[in-house]
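Worksheet for the structure shown next.
A single protein chain has been omitted from the complex, and every remaining protein chain is retained in its original position.
By written order: A, B and C. Residues from 1 in each chain.
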Amino acid sequence: MAKVRGRGIAAVNYPTGMNLGGDPSQALIFCQPTGNFSVKLASTDLGQGLKTAIAQIAAETLGASLDTIIVDTGDTDSAPHCMGTFASRGTHRIGNAVIMAAREARQALLDIAAEELEAVPEDLVAANGEIYVKGSPHRKISIPEVAGAAHFKYGRTISGRGIFLKPLSKVDPETGACDPDSTEAHATTVADVEVDTETGEVTVLRLASAYEVGQQVNPEMVNGQIIGGAVMGMAHALMESVFPYYPSLDHHPGSFSEYLIPTALDVPEIESVVLEYPSSNGPYGVKGVGEMTANSPIPAIVNAIYDAVGVWITDLPVTPEKVLRALEEKEAYGSAGSRRNQ
Amino acid sequence: MTTTDFFIPCSVNEAVDLLSEHGEELVVMGGGTIMMYLVNEGRLFPRKVMSLRRSGMDEVRAVDGHVEIGAGVTIARIAQLDALSILAQAARILGGPAVRNMATIGGNLFAHAPYGDLGVPLLALDARIELRSKRGQRTIPLEQFFAGHPGGEYLAAELVTALHVPLPQGHGVYLKLGRRHANTPSVVAVAAQITLDDNNVCRAARIALGAASPRPMRAVRAEAALVGERLDDASITAAAEAAMSESDPATDALASAWYRRRMAGLYVRKALEQVAHARSGAQ
Amino acid sequence: MNTLTDTLTVTFKLNSKPVALAVPPLTTLRSALREHLHLHATKAGCGQGGCGSCTVLVNGEPTLSCLLPVALVEGQEVTTLEGISSYGSLHPLQEAFYEHFAAQCGYCTSGMILTAKALLERNPHPSREEIAEALSGNMCRCTGYLPIVEAIEDAARKMEEGQ
Partner (left out) sequence: MKQLGIVGQSVRRTDGIGHVTGTTRYVDDVFYPNMLWLKMVRSPVARGIIHSVDTSQAEAFPGVAAVITARDVPNNWYTILGLIGIGPNDEPVLADSEVMYEGEPICAIVAESEEIACEAASLVRVEIEEQEPVLDLEYALSPQAPAIKKWGNNTYMYDGMDHRQVRFGNIEAAFAQADHIIEGSYQMSPIEHVPMETHVCVVNPEGDGRLTVHTNTQALYFSLDNTAIILKMPTHRLHFIGGTVGGGFGGKVDVITEPITCIAAMKTGRAVKWRWTREEEFRRSSTRAGAKIEFRDAVMNDGRIIGRKVRSLQDAGAYHRHSPYGLQKHMANVAGPYNIPNVWIDAYCVYTNRQPASAMRGFGVTEASFAVEVQMEKIARTIGIDSWEIRMVNAYRNGQMRAIRKVVEDATLVETIKAAADLVGYELPAHLRAMHSNDYTREDNDQSHGEGAPRHDR
């Protein structure tokens, strides 16, 4: 009986935004008479928390308090175009569109506030639902007061339109030259595994990762992507296949007991650190994080298996059977490579 | 609606009458975890269904030297039967908690590999299965039930009503290999019930394998390799090799036949080493 | 004995209130809740008993409502997520799931919370291992489970302090 431990690392990049561009998203913002802002989008929240992130970006740009931001999304009759939620583009593209719309709305807000405060708009600051004169914070007016005045005294709108588009580019068919991203996020994962040399089972003990994702909008939601992605990556590495005997179609799984994903008991120790190097073109320096987190654990685990038992399993998923066969082959024919017992 | 009749008999007699009246048209469900899946996926369209949930087969009784378990007893309750430790162990790691609350021991005997784990410890415990029909009641060894189903010994007009499990002698071990840490079908499951004399010689051995053939099976050649021998490395190796050679597993989405056969041998070895270890610890 | 043809009537206690409904014979508890009673917290994730999204409590025990014909809950007590708190308030488990970002897409959440509720009633101080074991029939593809396990730990602590 032998359980052998090993460590592997992997360092990856991930592009933000739809490959080659050409993927616009729009946002409309209007202020209600009571000072709430309705953010109109046709975007989709898949569970990653887009609605929350967008509300934060809108509140930040408008200087409004978060609870006055109403993100109304998901209806083509009431909101302008959004290309969709994929390609780590949501927060980047929609966030940029929202900033543009929110700036326009904020300008309208400041223009009216300036008249009410008898100041010039350039001297005003909007923060936490209030507008005040730079240097004299006592000269202030609340956003609901400005909104009321805009509607009932001046007859003016407080609204904004925003769009973000990275123009469509082409691939040069001869050289492959292309512009395939808006920015790049990065990650390095260290995987510690234990390999049972009798059964070929691989247990992931720990996934420790460093991510660089630009400015985080909501660190807990980033963390949610990190943990969820780590577990999905581990499952890709060790468990999952639509065709277990690929390329054969045989034994095509159709249920949760044939196609296994991890249960709560299969989750390893997960640790992470997040670095923030704001991107030049993301909203407040954002980069996309959702997709990348599932990627680095996969090669890190495969490399850790090599570190443990000296076999390369280069055909995913790494089933116990593949490990056992590789170990037997190594035993029979010998093979180069280090082996570390712990 | 495609299902016209849903019978919920309140006694075994009623259930037996319904079965005899409607014959093969009647789909019988225990906990429903096998049948309702097929209905929901649009693969089974039963006209007539009978649930045994209220038919009173949910008692566990100790009767001179053995335990009688109603076919409708849930897996969750089986998990608490400390007197039948290998059966309880198998129940504790079968499916997830909600499945264990619903699925019954009787229904589990109809689940094919890589499911149907309870048959494995039941075979090792030499359980008998109680069958009822209009013609009366009889019990047959569980092995015979597995060998004969469908048709053969087990008749369509018969209802599985209970399991009769002798109180175990000697050392029992249940081990299961899956593809994840919980809620997993079996790559292979092994149950062993071994009686050793004072000289560490094996006086009786019952070894059963799960997912090593379409239905739970006894590893009779592995048993034969042990009985009359001292439980040592040589006899354990012989038993493990015998188990490998007599198993006839299938390839499925979780594991290949090659791997299952290898693991059947390894897990028989592990089980017997545990017996040897427990024995040396006890001495 | 009940012989039921075409539609059957079933009465049971749902979230502490008696309810009666007439449904086609093999209607599952899940369909009864979602399509007939329009309680939508209980989700249809697989219909196979594999994902746990449809978990409800029957007499306090986690049960897969997709596999249970509603006729079989006659006279029993069914609890859904709608039944564990009143409008405007949160059960400590709901509070903890909210605080710990334990719901991402939210589709598994109802089953997770009800499974956890049954666990804490049986075992008010579960270890992380025991929590994870209790959740082993409830699949989640978004969170990686750790926020859920942490939320349940936290709720257990708070429920004890509240007592």
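Just so it is clear, a residue touches a chain if its C-beta (ideal position, glycine included) is under 8 Å from a C-beta of that chain, and two chains touch if they have at least 3 such contacts.
Everything numeric here is computed off the predicted structure, so don't read it as measured data.
Considering the entire complex, the omitted chain makes contact with A, B, C. Checked against the full complex, the candidates A:71, A:133 or A:326 give a single residue touching the omitted chain, namely A:71.
Only one of A:208, A:267 or A:309 touches the absent chain when the whole complex is considered: A:208.
Interface note: of C:51, C:71, C:119 or C:152, the residue touching the hidden chain in the full complex is C:51. One chain is missing from the display, and on chain C it is touched by residues 24, 26, 34-35, 38, 40-48, 50-51, 53, 80-82, 85, 90, 94-95, 97-99, 101, 103-110, 113, 139-142.
Contact between chain A and the unshown chain involves residues 7-15, 19-20, 22, 41-47, 49, 51-52, 55-57, 59-60, 66, 71, 73-77, 81-87, 127-128, 168, 171-181, 183-184, 186-190, 208-212, 214-221, 229, 232, 236, 240-244, 246-249, 252-256, 258-259, 261, 271-273, 275, 277-280, 284-285, 287, 290-292, 294-296, 298-300, 302-303, 306, 312, 314-317, 337-338.
Counting over the whole complex, chain B has residues 1-3, 39-42, 45 touching the chain that is not drawn.
To be clear about the criterion, only the chains that are shown with their structure count from here on.
Under the stated contact rule, the graph of chain-to-chain touches is complete, every pair of chains being in contact.
Distances from each chain's CA mean to the overall CA mean are smallest for chain C.
Centroids built from CA atoms put chain C at 30 Å from chain A. Chain geometry summary: the mean Cα position of chain B and that of chain C are 29 Å apart. Among the residues of chain C, those touching two or more other chains are numbered 48, 132-133, 136-138. Contacts with at least two other chains are made by residues 37, 41, 96, 181-183 of chain B. Note for the complex: chain B touches chain C at residues 1, 3-10, 14, 31-33, 36-37, 39-41, 46, 49, 51, 53-54, 76, 95-99, 101-102, 181-183. Those residues of chain A that touch chain C in the complex are listed here as 46-49, 220-221, 223-224, 227-232, 255-257, 261-265, 267, 270. Residues 46, 48, 50-51, 101, 104-107, 129, 131-133, 135-149 of chain C touch chain A in their complex.
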